[in-house]
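The complex appears here without one of its protein chains, the remainder shown in place.
Chain IDs A, B and C follow the sequence of writing; residue 1 opens each chain.
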Amino acid sequence: GGGDTPGASESAGGDSGELTTVGFVAVGPEGAWRKANEQNIQDTFTKEAGFDLKYAPAAKLDQKSQIDAFTSFVDEEVDIILLSATEGSGWEDSLKRAQEAEIPVVLIDRGIEPDNTDLYVTRIAPDNIEVSTSVANWAISTFPDGGNYFVLEGPAGVSVVNERNEGWNEVISANDKFTSLGSQTANWSTEEAKSVFETVLKSNNNDVQLVFAQNDEMGLGAVQAVEEAGLTPGVDVKIATIDGTKAALESLAAGNLSFVAEYNPLFGETALDVVNKTLAGEEVDSYIIVPSETFDSPEAAEAALPNRQF
Amino acid sequence: MSGTGNGGVIANLFRRQYVWGIVAIVILLIVNSVKDPRYLALSFNPNNGALVGNVIDILRAAAPIMMIAIGMCLVIATSGIDLSVGSVMVVAGAVSMQFLSTAPNTPGAAFTALALALGVSLLLGLFNGFMVSVVGLQPFISTLVMMMAGRGIAKVITGGQNTAATNDTFRWIANGYVFGLPVVFLIAIAIVILLGLLVRRSALGLMIEAIGMDPMAARMAGVNRRGLLLSVYTISALMAGIAGIFATASVMTVDISRTGDQLEMDAILAVVIGGTSLAGGKFNITGATIGALLIATLDKTVVFLGVSSSATPAFKAIVIVALCLLQSERVRSAFKRRRSTPVAPTKKEEVAAA
Amino acid sequence: MMESLPLVEMQDISISFPGVKALDGVNFRLLPGEVHTLMGENGAGKSTLIKALTGVYKIDEGRILINGQDLHLAGTADAQAAGISTVYQEVNLCTNLSIGENVMLGHEVKSALGINWKASHEKAREALGKLGLGHLNPKAPLKSLSLAMQQLVAISRSMVTNAKVLILDEPTSSLDAVEVEQLFTVIRRLRDEGVAILFVSHFLDQVYAISDRLTVLRNGAFVGEYLTRDLDRTALIAKMIGKDIAALQNLDSGREERADNHGEVVYSAKQISRKGAIEPVDLELRRGEIVGFAGLLGSGRTELARLVYGADKAETGGVTVDGVKAEIKAPASGLKHRIAFSSENRRDEGIIRDLTVRENIILGVQAKRGWHRPLPRKEVDELVAKYIAELNVRPADPDKPIRNLSGGNQQKVLLGRWLATSPEILILDEPTRGIDIGAKAEIQERVLELAAEGVSVVFISSELEEVVRLSDRIVVLKDHRKIAELVNGPEVTAESIVNIIAQDGVEDAKEAAEGVASQPEEVLQ
Partner (left out) sequence: MSVATQTPDQVKPPLAERLRLRLDFLPTVAAVVIFVGMIIYGEAAYGRVVQMNTISNLFINNSHLIILAVGLTFVILTGGIDLSVGAVIAFTSVSGVMLINAGWNAWLVVAVMIATGGLFGLFSGVLIQYFNVQPFIATLSMMFLARGLASMLSTVPERLPEDSSILVLATQIKLIDGPKVNDLVITPGVIIAILVVAVGWFILHRTRTGRTVYAIGGSEPSAALMGLPVHATKMWVYVISGLLAGLAAVVYTTRLGIAQNITGVGWELDAIAATVIGGTLLTGGVGFVLGSVVGALVLGLMNVLITRDGGVPPEATTIITGGILLIFVLLQRAVLAKQRD
């Protein structure tokens, strides 16, 4: 795409020296969602489109390595920086430096705390709270008279986890029909989720109706645990997950998962558009929410599967 | 299990040291039973001919840790360390999943996957061994490098995806049952016993201990240090490969950033709990196995008691410290009878020079 | 001398280790300005008594008085604080540090800006100088020194502090006549300065040369305290071993008279050498022949031996074993060719501390067989029993960790390890170091038997007499060169060898060596 951008028309004629350098402070491969998201960005900011994208993934999801990369981009004086932070807070100084160096910064996915909109051009992202709220609302509509639920979290302290908990808890805890059986981290991992949930089932004599898995991988692990315990996922235990990867939708289509809320990773085009606008000096709104759908039935999944890219 | 222990001449101190591991396991089980009296209850599931119960889950969870623990045990006995086991696990997993994701759902495919995974692990092990024995790098560093690179290799293999696959035979390895017991545990125990016999019935054990205690003197006694190191690191990697297969087979998915993550620590813990000193020398495979069981029990207990995610590490820490104190109390009471010259490893520079 | 009140007094000291009562009610006193020698067989308890006095071991019973005051020792530091400075039997230095740093460790010269290295090294050089090591550069790494040198460095540590009590546990075990004399001059001077010196040695000559007073231990028990002049050698030996034995006669008798039953050449090396260790030499070993290496410290005897065994790789030259070309580049390959090498460095290259006596003995055989062919349990027990008995290792408990054996007994176990490999060529580097006279005689007997059985033995010892007594042929080394090769005969004596070494001028060294090699007799005219 993006053929209509000034960048492209220049590079069409000019040599690579005229490419706009984009520093992409990324998270690096950690799973299907991330892979899709970053691949999508890389595929959008191509040489053809007139960009020289510098990709800097974090080491071990460590914020320090991201700050180092960011600093390095500033020192190098790239034209614009895309920041997909692992952590929301602690970015003020870095962003201030970028400002001093007159390098615009676009936030991808993760926002910053405190949300000081002067420090960046815009944030392009789906809304974690919104997404997890949608899961909670689905839960309430599916279980009119409540039930026991368990939450499979990511690592304690990570921003995503906090946000997804926030959205979920707001709605669920307001509803007194639901009782929490607690929450455990399975570190985003299928294997751990299976191991954790098999024990959870035992410690509650299989009296669990609902599982909220904060990502697809963990949800799929829960499914296997349920099967191992001789129960039927989707019937005895309903499992809701966030992300909407192909694997999850297949499982939903097969009736194992019961609800999948997409956390749309594919917003390269939007990013491209924003970048071009910014470089052209145009205004953009400070928060561009990427629309995310939800899938609550096998049929919906079936429909979406054919053209799922991640 | 004690079969492996009897295999060798193991000083009583060590034989008794892992007793504390057993004690700890028992205590944890009791704690769980207190929370829920039916904790230890076993039921029979006619559909898949499986015994069902928390204990069974523990055995299943312990299998991969047992594998890396016994491999690590030999490495540590040579006064080395293998930080790469976790990464080798994920590589093995990645190889098998990547292969199976395109292969037909047949036993044949499963065995090919096994062969491939183990083959690759073997290569990684040889690399470690070569770096340590021939090039003479410090084990910590050469395996640290492999720890970094390994995960990368896995990512390259799957192209950054968490590849999933379906293959019933392969899945059976981790989820099947024989005589009501998890296949994965039976395999693990079989391997432990085999390895135990290998090192204790042959002279391998003695020689590994010799180079671990005093590389210089061992060399002068004609022990072939290089060959031994090479094989020990290879064995460790093979064990890690098997662990990786166990881990991925259980969910038929390899998680490039999580599979085997941090497991080297668990392995080392298991080995030490089992009474093998990180300074090298006398080693105890039975102990390592028990250590692995303890760690699995601990992980399961944390979940069963519903300890919050954030408190989990602290909980583990307290258990470990308590255990160490228990063990060292023994050591010290033994010391009281005779306080003799410090028994720390005496010839570090040779170890370094080698 | 008249009795001045003792500086150190140990009363009814008892120490027992699991299984052994190492010391049983031992009394010991040390007067200022005397050299007091502690005598006893291997395992008698000498080192243990010393370690008790220096706070390494806690005493179970008894008391230690210094200047009449009860002294409680929690560790070696306390002993040093009390003015006791000790050189233990095994060299205890840090090979990762320089010579000077080792000498000064814990006594570095302080200044406003922390340690003053210039002054410290200067002081170290002085301390070394007192033992005739002034030529060593304190900044050079300790690693670069031979074991013998390291032992001297360890001794010079005690020259830094002006201690009231100086303890030397077998300081001369690896020194040759020259160093020993040097050491004795120092000891005498210190004694005259009023320092009380506790000395341990298995060399009777040295004991009689230096000591004023003797305390004899036997199996951890106190036998008695005597003035040296009141006790002649046979009496002393009798007290040590509890009975007289004839074996000791041949200690002083000259070289063994033996039939020259030299078989064919089993080992022959042409121009083997290694930079910094030994210059190109030829070496031939015949079946049933004992070849002695003679030379001063640092002359390269050990180096040559290491090349033969493959402990170090020869950089030049070729080797044939049993007439077949052999590639000996590591101890393992040495063993394969039925060569065995018992290192002079017992602690670092010999015993494996944490293995039992049994394991230490079979390690060699096992390494030779390879890990996949373990010795059957039965054979192991037989082997072990055999050598423990033959070399009479004490305590005769194969399951004791070897670190718990006394120095001398460790040496015997190592000898056992190498004999067990049934070698064709046996290289013994300082095999009698730290061995008591009784045992020394036994070992020498054993060496002769082995030769008689057709084993070709290389015998290295700093005790020239020993070399002369046993060897059929003597290779003389100096400055890492072979300077002569003598066929042993009545006219060859320790003195004559020393002369050869002394006379060896740098320029005509080579012809000398060749000439000697061809018609050895002439050397002596």
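Here is the rule we use: a contact is a pair of C-beta atoms (placed from the backbone, for glycine too) under 8 Å apart; a residue touches a chain by one contact, two chains touch by 3 or more.
For clarity, every value in this text was computed on a predicted model and none was experimentally measured.
Peer 1: Kindly name the visible chains that come into contact with the excluded chain.
Peer 2: A, B, C
Peer 1: Hey, which of C:Pro18, C:Gly75 or C:Gly242 is the one touching the hidden chain?
Peer 2: C:Gly75
Peer 1: Given the contact definition stated above, which residue among A:Ala36, A:Ala49, A:Val74 or A:Ala186 touches the chain not shown here?
Peer 2: A:Val74
Peer 1: Write down which of B:Thr106, B:Thr166 or B:Ser310 is the residue touching the left-out chain.
Peer 2: Answering carefully, the residue with contact to the hidden chain is B:Ser310.
Peer 1: From the list A:Thr46, A:Ser65 or A:Asn169, which touches the chain that is not on show?
Peer 2: A:Ser65
Peer 1: Which residues does chain B use to touch the chain missing from this display?
Peer 2: Touch set of chain B with respect to the missing chain: 131, 135-138, 140-142, 144-149, 151-153, 155-156, 159-160, 265, 268-269, 272, 277-279, 309-318, 320-321, 324-325, 328-329, 331-332, 341-349, 351-353.
Peer 1: Identify the residues of chain A touching the omitted chain, counting contacts across the whole complex.
Peer 2: These residues touch the chain not displayed: 23, 26, 28-29, 38, 52-57, 59-65, 67-69, 71-77, 87-90, 92-93, 97, 100-102, 113-114, 155-158, 161-162.
Peer 1: Since one chain has been left out of the picture, which residues of chain C touch it in the full complex?
Peer 2: Against the missing chain, chain C presents residues 56, 75-77, 79-80, 86, 88, 92-98, 101, 105-106, 108, 110, 113-115, 125-126, 129-130, 132, 134-135, 137, 139-141, 143-144, 157, 312.
Heads up, the rule we're going with is that only the chains that are shown with their structure count from here on.
Peer 1: Just say which it is for the chain contacts: an open line, a closed ring, a star, complete, or other.
Peer 2: Drawn as a graph, the chains make an open path, so a line.
Peer 1: Which chain has the mean of its C-alpha atoms lying nearest to the mean of all protein C-alpha atoms shown?
Peer 2: Per-chain C-alpha centroids compared to the overall one single out B.
Peer 1: List the centre-to-centre spacing of chain A and chain B in whole Å, with centres computed as mean CA coordinates.
Peer 2: The mean C-alpha positions of chain A and chain B differ by 34 Å.
Peer 1: If a residue has to touch 2 or more other chains to count, which residues of chain A qualify?
Peer 2: There are none in chain A.
Peer 1: Multi-chain contacts only, two chains or more: what residues does chain B have there?
Peer 2: Not one residue of chain B touches more than one other chain, so the list is empty.
Peer 1: If we count contacts the way the header does, which residues on chain B are in touch with chain C in the complex?
Peer 2: By the definition above, chain B touches chain C via 9, 201-204, 206-207, 209-210, 213-214, 216-224, 228, 281-282, 337-341, 343, 346-350.
Peer 1: What residues of chain C sit close enough to touch chain B in their complex?
Peer 2: 16-18, 51, 56-58, 95-96, 143, 311, 330-332, 334-335, 341, 343, 347-356, 359, 362-364, 366-375, 417
Peer 1: For the complex, which residues does chain B have touching chain A?
Peer 2: Contacts found on chain B: 35-36, 45, 47, 52-54, 57, 61, 155, 160-162, 164, 175, 247-248, 250-251, 253, 255-259, 261, 299-300, 303-304, 306, 308-310, 312.
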